[in-house]
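Note that one protein chain of the assembly has been removed; the remaining protein chains are unaltered in position.
Here is subunit A:
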Amino acid sequence: MNKEIDALIKDFYEHDYILNEALATSIFLLKNLEKPLLLEGNPGVGKTMLAKTLAAHLGTNLIRLQCYEGLDVSTTIYEWNYQKQLLHIKLFEQEEDKMTLQNQIFGMDYVLQRPLLQSISSEKPVVLLIDEIDRADEEFEAYLLELLSDFQISIPELGTIQATSKPLVILTSNRTRELSDALRRRCLYHWVDFPSKTKEIDIIAKKLPTIDEELATQVVTFIHNLRKSSLHKPPGIAESLDWAKTLLLMNQKNITDEIVQNTIGSVLKHKDDVEFVRSRSVREFLVPIS
């Protein structure tokens, strides 16, 4: 593999994130082709963490935009600072040249920058994380297109604002709804899957260095078997880590029925899923996986 990609994998590892070669190549392209990267995958597989680690790896700021229904321009791109504008009008109302006054109050000094505008106005390239884009409305996706393809934003009163430095954009989606083709076309794509057993053990060992190897193996076997069952919400890496941490705090060496009954809440977040696991023996979930 390419030396730069090897270095990337190594550096991410030092930041506690274990990259595989394919994902490392996507990050490498994100940096080199200056195209946004769309990460899709089940919740809890480390999509958001990847953006945070990338920012740490580059030693730059992370600007995060958490998407939700009803997100609009004023909360994501810019808003006029009305109080400041009114104050300015009051101060200079005696001014005869009204045109100059108008130009003054519609300048960049009177714009409140929201995450997207901030990300392109920064002197140094930042990492822009547009998290859970599938939660936002389709209209918001349309707002994003200009930024994602040309790294610019158009403000009617000011014109087009070009990026001072191009941000590294990462979009994440849990696939709760299908994203538009227009948005997909502007991005590189990577599907972040659940990690393999070995990789997940490595992740736990990396995050919790004091954990016993046997316990880590049991946790991962249990979680992998859970993922194979048809649950409402299969546990992600975050849940594996939470559970391993809980077991470590309780000084447990092995997973027993009693422990599962008491702690499964940190792994499963759905009533039916919890009942399903509680009704079964722990041995069923500790069957070695191939």
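Just so we're on the same page, a contact is a pair of C-beta atoms (placed from the backbone, for glycine too) under 8 Å apart; a residue touches a chain by one contact, two chains touch by 3 or more; residues count from 1.
Throughout what follows, contacts and distances are computed from a predicted model.
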Options "ABC transporter substrate-binding protein", "VWA domain-containing protein", "Na(+)-translocating NADH-quinone reductase subunit B" or "Deoxyribose-phosphate aldolase": UniProt name of the undisplayed chain: "VWA domain-containing protein"
Absent-chain contact - pick from A:T25, A:T60, A:T217 or A:T246: A:T25
Touch list for subunit A against the chain that is not drawn: 1-2, 5, 21-22, 25-26, 29, 32-33, 35, 37, 40, 175, 181, 184-185, 187-191
